[in-house]
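A single protein chain has been omitted; all remaining protein chains appear in their positions.
Chains here go by letter, A and B, matching the order in which they are written, and residues are numbered from 1 within each.
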Amino acid sequence: MTFGDFTPEAFAFGFFTILTLGGAFGVVGSRNLVRSAVWLMVSLFGIAGFFVLLSAPFLAAVQVLVYIGAIGILITFAIMLTRSMTNLKERFNKQWWLAALAALTAFLLLMVTVIVPTWGEMGAEEIPPTVASTAQLGEAFFSGWGYVLPLEVASLLLTAAMIGAIVIAREDD
Amino acid sequence: MIDVPSFAELNLEVALPGIFLALFTTVLLIVDLFIPKDRKITTAHLTIGALVVAFVLNLPAFNAGETAMNEMFIADAFAGFVNMIVITGAIITVLLSVDYMKRSGIEHGEFYSLLLFSVSGIMFMGSANDLIVVFIALELLSIPLYVMAALRHDDVKSEESGIKYFILGAFASAFFVYGAALIYGATGTTNLPEIFRAIAGADGIVATENSAMIYLVIGAAMVIVALGFKVAAVPFHMWTPDVYEGAPTPVTAFMSVGAKAGGFAGLLRVMIIGLPLLVVNFGDAVETMAIGETITVPSAWQTALWLIAAATMIFGNFIAISQTNVKRMLAYSSIAHAGYILMAVAAVGTVQITKVAENDYTMVAVYAESALNGALVYLLAYTFTNLGAFAVVMSLENNDGSGTMLDDFNGLSKRHPLTAAMMAFFMLSLIGVPTTAGFIGKFLIFDAAIQAGLIPLTIIGVLTSAVSAYYYVRIIVNMYLKDAAVTDEAVGLTPYVNYATIVAFAGTLIFGLFPMLALDLLASSGAQIATLLF
Partner (left out) sequence: MVPLWMFLTVAAALFVIGAYGVLARRNAVAVLMSVELMLNAVNINLVAFWRFSDPVASVSGQAFAAFIFVVAAAEAAVGLAIIISVYRSRYSVVVDDVDMLKW
């Protein structure tokens, strides 16, 4: 692809990039935490768009339902419960410029080492036209010839997290 | 139609210890609801019983060497040994917890379930044969630890330690997955032996000018950063002292050995099975090689781990000297010990390059079995010794968390001669004095490092060990030569804590006198790892 032919896909990519990165800047930059949470949802929605562009509709649906729907709401609830934090006087700690410098360096490093080598590679011609279906993904998770061990360990993880959250958050009686 | 594998094809029996413990944990959660509040000791007994059963189930793992569940799980001597370390550590931790939890008013039945969740996470980590499993197991070992660290509601320090551990742990996890994603991008697979084969190419030949190589290097670096957090290696150690000091002492004890064992198991799995052929600096020798000549170069991560190991040993030991709180001192000592184990990890991997023809090289990964054994035996020795030391610290700790300063050890030999003697022995083991398990671990590691040609690193190791003697011996001096300012009884010195101390003492002594007990179990580990690769 060149920047010359402005396909609908390229337009969509640009749109989702603005949502994702704009949302991300909103998350780290907002004084009001409720705004941060809303920006987070915007950013996550942009990522769901990327999943659609990358032919992963199932993940896009999960992103919207679980991430935006559940985790986003969970975070909003937590902010509401700890109300006095919604309007912060100081957003950043004293080393914010050091963190900014480190982040910028890391980005340049990633660009030079990871992105530039793939520049030009994997153009439109080389991409496989068809992809595995959501049904195949489901089979891979549950059939035993796929990800049955991580799936089971992940279920343990969720149980542990649930028990842990209850133990921490309940009032001692 | 879905093709369902039979139970035999899943090969579940090799994963039996982990599966048993995970199942038991979920059952324990329910059983615990029916145990009345004042009899939570029953839950502890059940937990110890389950751990003993898992220990027995784990014994066949030492001669298995099989994969299970679509190559995601591997049972070999390495996994068996990691399981053994963590199960033993967990048994001692439960013994330590029983009375401590009661007297500090945080006795929850769920505590034991969380501990077992963490233990099964470490066990799956030791057996992981896939990056996804390493990641999920890493989370399963960490998340219960975040909760357990923050368990003392009444104590602000404990909650702070929980939040700090959580934030840095989550940060490290993000690094781990980013690195794993890059490794996946370079090789197209998450399976560790497949990654090895993708790097090696079909016939064991690596393209030296490979654009995927840079992905792998950055990916491996991020994985090292993330697991460096877990094992508390410098410069990723900053959470350690505060978290160790703030968390309830039995949790700190388990964290210092369990999270370390899990982190090192993951690091060794990823580096040895997946990325042994990763070489960036071929040196000038490759240019001038004659056809048919063979040279040995270090793996890319060896150089990185060399630097981290040296920094960790120096920093940990020197800062530990200035500590007056023994819990904090043991935290810095735990950092230092991570350095010694990292030294063994650095000594594990080298690559032999042979020039076959002009611009055509073959590479073979060479494992130093002695270094692998050294790392594992050191972990075992450290588990017994450090849990023992924490057991003694806990016996002196008051209900409000005070009583862990150096001066609180004054005159302990007169008040509790047996405890003081065992504490002295643990301190000697941490220094690495002969007849202790710590000596065997250090000896194996230094030996392996010398064989791998890491002479400067070995010198740093020996010198920092000498430095460490200063702050460990200071406790012995306080116990034997100084007089007690206080004469009141040590509140924590209960029967269960005594059992824990005695188990730890026995382990430290037995493996110190008969190191072959551990080494025989490991006899086949290196060979197994090598055969699984080729």
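The working rule: a residue touches a chain if its C-beta (ideal position, glycine included) is under 8 Å from a C-beta of that chain, and two chains touch if they have at least 3 such contacts.
The shown structure was predicted, so the numbers you read here are calculated from the model rather than taken from an experiment.
One chain is not depicted; across the entire complex it touches A, B. The missing chain, though absent from the display, is touched by one residue of B:Ile167, B:Leu481 or B:Met516; that residue is B:Ile167. In the full complex, chain B touches the omitted chain through residues 131-132, 135-136, 139, 143, 146-147, 150, 153, 156-157, 159-160, 162-164, 166-168, 170-171, 173-174, 177-178, 180-182, 184-185, 188-190, 238-239, 242. Counting the whole complex, the residues of chain A in touch with the unshown chain are 1, 9-10, 13, 17, 20-21, 24-25, 27-28, 33, 36-37, 40, 43-44, 47, 50-51, 53-56, 58-59, 62-63, 66-67, 70-71, 74-75, 78-79, 81-82, 84-85, 88, 90-93, 95-96, 98-100, 102-104, 106-107, 110-111, 114-116, 118-124, 126-128, 130-132, 136-137, 140-141, 146-147, 150, 154, 157-158, 160-162, 164-166, 168-169.
Here, only the chains that are shown with their structure count from here on.
Interface residues of chain B, counted against chain A in their complex, comprise 2-5, 9-10, 15, 22, 25-26, 29, 68-70, 72-73, 105, 108, 110-111, 113-114, 117-118, 120-121, 124, 130, 132-133, 136-137, 139-140, 143-144, 146-147, 150-151, 153, 162, 182, 211, 214-215, 217-218. The touching residues of chain A, when paired with chain B in their complex, are 109-110, 113-114, 117-118, 139, 142-150, 152-154, 156-157, 159-161, 163-168, 172.
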